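Single-structure report; data block below.
Moving on, here comes subunit A:
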Amino acid sequence: MSAWEPVGTQVSNPDRTILKGGRVVDPVNGVDGSADVLIDGGRVTRVGPNLEIEPGTVIIEVPPGCVVCPGFIDMHVHLREPGHEYKETVATGVAAAVAGGFTAVACMPNTDPVNDDAGITRLILDRAAQARLARVYPVGAVTKGQAGEQLAQIGELRAAGCVAVSDDGRPVANASLMRRALEYAAMFDMPVIDHCEDVSLAGDGVAHEGHHAAVLGLRGLPGVAEEIIVERDVTLSGLTGSPVHIAHISARGALDAVRSGKDKGIRVSCEVTPHHFTLTDEQLAGYDTNYKMNPPLREAADVEAMLEGLRDGSIDCIATDHAPHHYDEKLVEFDRAPFGIVGLETAVSICLDRLVHAGRVRLSRLVELLSVNPARVLGVPGGELTAGVPADITVLAPDLAVRVEAAAFRSLARNTPFDGWSLHGGVAATMVGGRTVYVNETVPGATSFDRRS
Partner candidate 1 sequence: MLPRTDPTRHDAEIPLTGSGSSGAPAEFETPAGLRAKDLLSIGDLSADEIQLILDTAEAMKEVGTRTIKKVPTLRGKTVVNLFFEASTRTRASFEIAEKRLSADTLNVAATGSSVVKGETLADTVRNLEAMAPDMIVLRHAAAGAGHLAARLCRARVINAGDGMHEHPTQALLDAMTIRQRKGRVEGLKVSIIGDLLHSRVLRSNVLLLRALGAEVCVCGPATLMLPDMARLSVRATTSIDEAVEDADVIMLLRIQLERMRGYFFPSLREYFQQFGMTVARLRRAKRDVIIMHPGPMNRGVEIASEVADGPYSVILEQVANGVAVRMAVLYLLAGARHE
Partner candidate 2 sequence: MAADQVARTVTRIAHEIVERHRTLDDLALVGIRTRGVPIARRLSAVLHDITDVAVPTGVLDITLYRDDLMRHPVGPQPVLRKTEIEFSIDDRRILLVDDVLYTGRTVRAAFDALIDFGRPRSIELVVLVDRGHRELPIKADYVGKNLPTSLRQSVQVRLEEVEGVDEVVLEDAPED
């Protein structure tokens, strides 16, 4: 791992601070228990029980029941800037991120213009630096204009601050070009993140091909359209020895392909979104466009396979695919609505409710999925509370009763199918570089994080 860190997004607090009395879950260091976390100069300096407090240290009492974790990293979001600022901006996107417990996000390049150029990368990083909330790791385009024809200037994108390349929103359809992209990006320690979809099989589909789409008269997106490209990518990764990361996996066959690739020692990783392990295509019945996304909501067997993949480790990460759209764009016929939903402000609650409280995964495994593994796949700092790392910290309130209220989102967009849901578990506070960037005032005692009060 290089010592490289993204420029322009450094936010830190020079004060010496201690988080006292919380449960610390830090899987990298094998910590799961009551401990204090000492922060100095924006970095973690010590973690352990009953640390001695030097005079002048700011003391933050972690509220009872709360859990201190290495900061969560959402490795798949769309911040829409530049070009679609009416949907979301970097500033509103990172505000949503920290409110959702994420200390960092990786933003996809399908902006307008596409992030296939160092200038766009710098613009995004500048906006992120101005916002001073979550860290932003831009993902550059694989191909110029995401047109799938010639490679983007990947080396230059890396130098400007991109951490990975992807043509997300569409696949790298040409297998030869995908092979070259894998070979080339690996020179810069960058994974290729692929949106896996065989465009000829997918056609103009709008919903998972199956019973529900058939009854509703919606054109189908078959699971095999995803599976075929995942198979291809795994094979090409094996051929080139370069890392490939499968974005938003959703079909059970696709997950099997990842699993068998891993068994062969191929450098493949994958992520799943909260909606793909929570919702099924049965939800389409009312034609609510907040259930329209790509990949589509699949059937119960796929959801069950995703849950199993989260449990057995074949899925590496949970990412939201946060895709903000203006309400006008979603208030149209199902066929015409854009794909995608927002996820930054609901993901952690869904994970706690549907995975941890449901007994599917332990909390330490959730921290791997949301923090440890995204940091490793992207090759960015974080994912651990080791002395010397930036003090990016997510504090969970696992027993908080949360009611999702889209109208109160910090994101500019409201396109969520989870509006009105009652969930068990939420975020108490978020710290980036030792500085508190979000406090959830509905958590008793959480204001202790807010040092202005």
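Criterion applied: all candidates are chains of the complex that A comes from, given by their letters.
Keep this in mind: a contact is a pair of C-beta atoms (placed from the backbone, for glycine too) under 8 Å apart; a residue touches a chain by one contact, two chains touch by 3 or more; residues count from 1.
This one's a predicted model, so the numbers in the text were calculated from it and none came from an experiment.
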| item | value |
| --- | --- |
| Which of 1 or 2 touches subunit A - same complex, any copy | 1 |
| Partner candidate 1, residues of subunit A touching it in the complex | 209-211, 214-220, 286-287, 328, 331-336 |
